[in-house]
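A single protein chain has been omitted from the complex, and every remaining protein chain is retained in its original position.
Moving on to chain A:
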Amino acid sequence: MTVMEFFGCTFIAFGPPFALFVFTIARDPLRIIVLIASGFFWLLSLLVSSILWYAVVPLREQLVFGLVFSVLFQEAFRFLFYKLLRKADDGLQKVSQTGQEMHMTPRDITNKHIMAYVSGLGFGILSGAFSTVNVLADMVGPGTIGIYGDSKYFFVATAFLTLSFILLHTFWGVIFFNGLDKKQYYMVALVVGSHMLLSCLTLLNQRTSSRDSPLYLASILPAYVMTVIMGVLAYYIAGGSLANVRSCFPCGNARKYEID
């Protein structure tokens, strides 16, 4: 009855993004729109990568080729979305001012990191969805993976890797947009470079002729290390600091009028 595996892996992979969505995005229609739009841009990048893969017939079996170009296309579309979002700033300002609704604060526009975060999350959710949905669908039946010799940890590894990629896309969104805003191009290069590195590490998940069992840890551990690093970096960029974190915890200093 691997329906249990199905729910377990779904919750692992999509639990944190779901939580992020519920508490930070769901209440604000503008953020939802930007989320969906950035997801759509990710889908476009997938479309372009698949056209390229389909067109180059002799290299179809070589995963590396498709993978490298897919990463490049994803980052290219992230850049395009950045351009779109900045151009739309003026329009969004007008929309939020005429509304006078409580949830449409100009803060969403003036604090550039919020939209960067939302767009990164959108990218991440769509990318996670497309990489795991077919695996999840296979899990619903009575069997689990392995009869062809695959490792039994395939489902677990997929779930954890998906989760780390979703979070990574979120953080990369913040860093990328900030780098372009402040013209700190080394930040952009950092994002692209780390994305490429991690994706290539996941190639180690394949079973090759020389090695029959995949090395899941060789891709999962670096992925989580990278997630933490990127997370900290994004936090600093967004205005956080160690002092802020420490100020949250001694609950004696908690302000009574906590306004969000």
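Just so we're on the same page, contacts are C-beta pairs under 8 Å (C-beta built on N, C-alpha and C of every residue); 3 or more make two chains touch, one makes a residue touch a chain; residues count from 1.
Definition applied: contacts and distances are computed from a predicted model.
Chemist: Can you tell which of "Nicastrin", "Adenylate kinase", "Eukaryotic translation initiation factor 3 subunit F" or "Phospholipid-transporting ATPase" UniProt lists for the chain that's not drawn?
Modeler: "Nicastrin"
Chemist: Out of A:C9, A:L85, A:I175 or A:V192, which touches the unshown chain?
Modeler: The missing chain is touched by A:C9.
Chemist: For review purposes, identify every residue of chain A that touches the missing chain, sorted by number.
Modeler: 1-2, 4-5, 7-12, 15-16, 18-20, 22-24, 102, 105-107, 110-111, 113, 138, 141-148, 150, 152, 155-156, 159, 163, 235, 238-241, 244-245, 247-248, 258-260
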